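Of the protein chains in this complex, all but one are displayed in their positions.
By letter and in written order, the chains are A, B and C; residue numbering begins at 1 in each of them.
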Amino acid sequence: MSSKKLWFGSDYQEFAHEKILQRMLEVSRTHHSGYGHDDITASATDKIRKAIANEEADIVFLTGGTQTNQTIIDTMCAPYEGVIAAETGHVSVHEAGAIEFSGHKVLTLPSHEGKIHADELCSYIDTFYADANHDHMVFPGMVYISHPTEYGTLYTTEELKKLHEICEAHKIPLFLDGARLGYALAAARNSEEKIYPSLPEIAANSDVFYIGGTKVGALYGEAVVFTQKNQPAHFETRIKQHGALLAKGFACALQFDELFTDDLYQKISQNAVTFAMEIKQALIQKGYRLYLDSPTNQQFFIVPNDMLDDLSADVVYSYMERYDENHTVIRFCTSWATTKEDVDALLAQLPPILSGNS
Amino acid sequence: MSSKKLWFGSDYQEFAHEKILQRMLEVSRTHHSGYGHDDITASATDKIRKAIANEEADIVFLTGGTQTNQTIIDTMCAPYEGVIAAETGHVSVHEAGAIEFSGHKVLTLPSHEGKIHADELCSYIDTFYADANHDHMVFPGMVYISHPTEYGTLYTTEELKKLHEICEAHKIPLFLDGARLGYALAAARNSEEKIYPSLPEIAANSDVFYIGGTKVGALYGEAVVFTQKNQPAHFETRIKQHGALLAKGFACALQFDELFTDDLYQKISQNAVTFAMEIKQALIQKGYRLYLDSPTNQQFFIVPNDMLDDLSADVVYSYMERYDENHTVIRFCTSWATTKEDVDALLAQLPPILSGNS
Amino acid sequence: MSSKKLWFGSDYQEFAHEKILQRMLEVSRTHHSGYGHDDITASATDKIRKAIANEEADIVFLTGGTQTNQTIIDTMCAPYEGVIAAETGHVSVHEAGAIEFSGHKVLTLPSHEGKIHADELCSYIDTFYADANHDHMVFPGMVYISHPTEYGTLYTTEELKKLHEICEAHKIPLFLDGARLGYALAAARNSEEKIYPSLPEIAANSDVFYIGGTKVGALYGEAVVFTQKNQPAHFETRIKQHGALLAKGFACALQFDELFTDDLYQKISQNAVTFAMEIKQALIQKGYRLYLDSPTNQQFFIVPNDMLDDLSADVVYSYMERYDENHTVIRFCTSWATTKEDVDALLAQLPPILSGNS
Partner (left out) sequence: MSSKKLWFGSDYQEFAHEKILQRMLEVSRTHHSGYGHDDITASATDKIRKAIANEEADIVFLTGGTQTNQTIIDTMCAPYEGVIAAETGHVSVHEAGAIEFSGHKVLTLPSHEGKIHADELCSYIDTFYADANHDHMVFPGMVYISHPTEYGTLYTTEELKKLHEICEAHKIPLFLDGARLGYALAAARNSEEKIYPSLPEIAANSDVFYIGGTKVGALYGEAVVFTQKNQPAHFETRIKQHGALLAKGFACALQFDELFTDDLYQKISQNAVTFAMEIKQALIQKGYRLYLDSPTNQQFFIVPNDMLDDLSADVVYSYMERYDENHTVIRFCTSWATTKEDVDALLAQLPPILSGNS
């Protein structure tokens, strides 16, 4: 756990941006009503509404990703409904069954580099309703996507619109998990063709989504946005029932109030993506093979197994999966706090891959 | 919600102690492994183990009270077991059914100023097992007490020992909710007869308890202590399943690491209790009637209804319950952040009660 | 378990009325669609609609009492709602936490010989909504009553109407557990003042109720009646999800089809109540003290402890509770299958109680 290593393991490995902590320190003994009924929450809500260009959205602040996914899915699905997700989706695989814990089945579609395809979604729903036996099956009650996905990939604006149209046609909500949303938005700004959705476009083409704080500069916190006047009835009670209601709601809200001041959320996200692109280009030049082409802060490479031991000694990275007998897929993840020194040191550390070895 | 009011509504209305925020700021960009597998968590664990005089205790950091109660009760009770609690207990009344949400019934005993009585506990368990039909009933699987209680009262060391003996005899764990534990410990130190349990005595006479951070100087966080090598199997997985696993576990742990350095937890708790005692004495002298005699930071008074409107204009306090046609029970709550200026202003604000009016 | 004993332990201790079994035998190899989509279900539904004087009621057949209570409460309450019941109600005490298993709290009111009082119901709901903190509490979402109660007592028509008015005013359903409904209806017919509700009056003054089969002549089965076009959406799916959907729905329906032919349900219920009244009168004359005055098939007496051993040797009865140091409350229960010979033998078996001994 020594800090002397190079940390590219994930984007939740540092505390929080100094502007947030500095402001907390300044107001540390000021008084506020609990449970989100306070002025800071009101201020953060206003700023987010402006940023998403939807003045009527309902905004609620929760603590972390799994908690947010569980609470949204459980409160927006009827008890007899499940949630459709990619088989690689975070809710499908890496939440220890938190969705099933609250009674809902995760209905999986094939993953295409982490994304679901509109035609497969249509087909799933059509096949379900065509089955005479569907009353004995779990009804599709919501569609879950992550953006960026667990593989760093992004839905294009066209893809997102298409998914949302399908959801609207079947009257089921589209839920976008934005635990790393900042990095998606940075990639969208980077894209010359402007093919990826902006924050207002995401708000316009989903029914509920969240703006991730934990992985983008906050100490903790996810800002949940209901875009369609569709916040579940008695939502505060249901959050409490999930054990997810924060007494000091104002402390979570302050972080978003700061992140949405002077484009801080945008700037720190850009930092991560810029360095991720630099790592990608440099490693390709060194002969590394991309596992897939991610435009965001997570970069995946196929590396020979025999370099892993040396690498682990100096670098914190993520093991993703076995690729073949001799190769492994690994991930380097930058964050809002990644520095040029770290990136240079990483690149210096990583040896070139000879073509015969890759 | 103006800060110009006098804030005695609860002990979660300020951010966090400056020492915590200052240290966070200093280390804001240092790197740490996630999910509690980090050096700060190890350090905070060590400090708490020393403070409770139990070097082998397991310590886990969670976010808030209801989440902690739900997670502990659900993971330590078998699915066919419920938790025994006072009918006024937080888990019985004010958690929006979070315990039942995870499948467990709250089995209630009469409340005696917020406490349960050992003889009534014995009687409950004995009657249960004597009932030939008890296989069709919810088994008592745990005993929940809060200390301080929801009425500010404390179990004496003798009372706690007695409850723990009953639990041990029936092989069910005694769980002590210490959301406000600091204020209980301050009262214990204040007591001339030393009738209330110290932190090591609490650890020695319970199976699981938590040291509240949210209400005692932290931004958020509760330190759960398993005293008997009895942490549930696969506890990290179960916490995740509850949506309660913190990615940045180190950020929660840092707060306890700081609170348990140089007796900070003790000092700031003492601040609250000292001012609470001052308020109590002053109001009694002004003719106010105590609802009950609390030695901790929550003080309950029976006041004439006709003074409530004026009071609400200037003071944030808690409405507790209707006392009779003309009177109401209200609560003034001090905190780690309460100042002498606030207390003086409050006392200046509160008019004397004429004996005919009380 | 020898059949030579006199069986007054409960009303589920015999198989089923011969007319039901005879008809099953006659049609044993006829073919029917599964899951309630069959002609016999349609026929039984028609007969029940006529009997309750509500041609538009929805009728669903389930297997047993606890399953029915769990399924109705879980599907008619929102997840943040609980069910109000007497503290002695079957759902409160004797269903092993089946209601909490599905996530709902049982909110208890005092029991008055098994019944709840309208004024206490009103007060509970009013106090709940008056509490500024009620968003952190379990919302009252349904009222559960049993009729007959667990103590054999009945709501009068006036009492039932009053409860239903309160429920309507608060827009929450009134659910009547009729596991022993036949015996309530027999008592209603016996009453000279006609103070107890008839079957159509029950249907008119509740939102959902069930006609018990298991305890009134059927092999198994409870006929659930939704009186207000209020059957939950996708109810077949939710029943399946509860593990409560019968493949051979027609076999359950046939039993009600037979019970509602030629007043069979009425006649066999009358048998039980007539014998219960005979036992009550005879035992009072013998000096036995009634625990309470039940007009139905369950009769409760306070007996000296020292007669219990002898009694147990020859009679199957129910232990209810300890009355005082020297006395116990026991229950004799008649059923649709009780015979005059059994009753005569029981009365011959029971010694007179001398006044000094009672």
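Heads up, the rule we're going with is that contacts are C-beta pairs under 8 Å (C-beta built on N, C-alpha and C of every residue); 3 or more make two chains touch, one makes a residue touch a chain.
Just so we're clear, the structure is a prediction, and the values are computed from it rather than from any experiment.
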Touching residue (missing chain; options C:T45, C:T63, C:S206 or C:T328): C:T63
Residue of C:A132, C:A247 or C:L354 touching the missing chain in the full complex: C:A247
In chain B, positions touching the absent partner: 74-75, 78-80, 103, 135-137, 139, 233-234, 236-238, 240-241, 245
Absent-chain interface as seen on chain C, which is shown: 1, 3, 5, 7, 9-10, 12-18, 21-22, 24-25, 27-34, 37-39, 63-71, 95-98, 101, 214-215, 219-220, 237-238, 240-248, 250-251, 316, 337
Where the unshown chain meets chain A, residue by residue: 79-80, 82, 93-97, 100-101, 103-106, 132-133, 135-138, 319
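Operating definition for what follows: only the chains that are shown with their structure count from here on.
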Chain occupying the middle, per Cα centroid: B
Longest centre-to-centre distance from chain A, chain (CA-based): C
Centroid spacing, where centroids are CA-atom means, of chain A and chain C in whole angstrom: 52
Inter-centroid spacing, chain B versus chain A (mean Cα positions, whole Å): 34
Chain C residues counted as touching two or more neighbouring chains: 79-80, 103, 135-137
